[in-house]
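Missing here is one protein chain; the remaining ones are kept as they sit in the complex.
Here is chain A:
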């Protein structure tokens, strides 16, 4: 459903941009030579919108900043140190607000509040039905505050307002209703014993959950983490990404308005090495869940190992293959491969960043992908019709530009894009490389930006082998009309999600997570509850049992 909405939204964005706007002259020179031999931006819509992005004043966000302090035990408080950090507008690099900077001391306070709320508070002790009603009210409030939340998200993150308001926020309300429905359906098994014993399995809340979320989908990740933790009766200390601290504070306020008792959800803004590390290594945190880079995931796991062995779930990086067979509907495949990579400025852990195309359709595919990328509307994410906003910050921006340079240096063909856009903010041209070889850096590392790499293959077994030759295993896309090929690829690809003739379908009920170094555990779906439940077997003799 959400994905259908995504597709609809994507195609309506496309059609809007095709309505034809007057062209403007090239303004931004390119550092790199393109396949077509031109320099600078190719004339057309992209260019015009790129110009617009730089030339026009940023649209004033239709929302006020709101809370900027830490949420601990139901109250917004300053950091113990009194320190703050600026959160920046990715459109300009200018400061939106100064946010309280939590570190180890604040984490201690937040954990103490969560601990008390779990050990003594009403939350795990109320009925599951009562918990579900609070989550249902929360969902209603999210709907009511949809546009404010979306505007805050766009402002802090740079994603398009249309995506935030029409795709992500409805998904988030939907997730909360989904988890509300689970709260009173958490069933253990009564299991048979060999001996005359009666055995019940209880799924108990695990306790205080530490949750560390990334900046690419701040609210959606909030929902993926907090939803299952709350449905199963836990309390939470959540650390937001330092790039995007604002929307989670707004959400947490709504949670309390919905009736959440104080201390059940605590939100600490701050940085990974300080606040994040304190959470992951805290002796009183019973479980930690992290979404972010593979490198940081390793640190989280290590910190758990060095402290109290808290169970860790990790949702990390990816280099997901998107495989287009020669019998696929090419136009559809081009559109979805484009969407799979460029969606959310390419800042998706499951981005289809290795586009494998069968040699028989390769040239056509590259040509059409280029045409599609050139039509991509880049600009102020608050502007209607814009498909791509700025990257999150200068660090990511520069990293992506370095990868683009590496692609050119290693001999890949730059089909389109290849440079930043404008002089202000973190805009990057939609970029495509063709003739990418498996050994290149851009073929192996996660770029996390609007850079599509297109590979050529000629045989099913070959593409399976190449697709799996990655330390990642988050997702995969398969495009074919042949059922046998689809079935073979479905089983052969070592990835947590295989989308067949679709991509980025993210329903609440569909489990999501990675194989290999893309992570541990699954989010969403029934599997996500297990991350927040402790299993207890209860065994008692049964004398003179009527049956065993």
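The definition used in the following text is that a contact is a pair of C-beta atoms (placed from the backbone, for glycine too) under 8 Å apart; a residue touches a chain by one contact, two chains touch by 3 or more; residues count from 1.
In this section, contacts and distances are computed from a predicted model.
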Hidden chain of the complex, named as in its UniProt record, picked from "NADH-ubiquinone oxidoreductase chain 4", "Proteasome subunit beta", "Propionyl-CoA carboxylase alpha chain, mitochondrial" or "Aldehyde dehydrogenase 1": "Aldehyde dehydrogenase 1"
Of A:69, A:83 or A:198, the residue in touch with the unshown chain: A:198
From A:83, A:177, A:375 or A:424, residue that would touch the chain that is not displayed: A:177
Residue among A:73, A:444 or A:488 that touches the chain left out of view: A:488
Interface with the undisplayed chain - residues on chain A: 1, 128-129, 132-133, 136, 174, 177-178, 180-185, 187, 198, 461, 483-484, 487-488, 490-492, 508-509, 526, 540-547
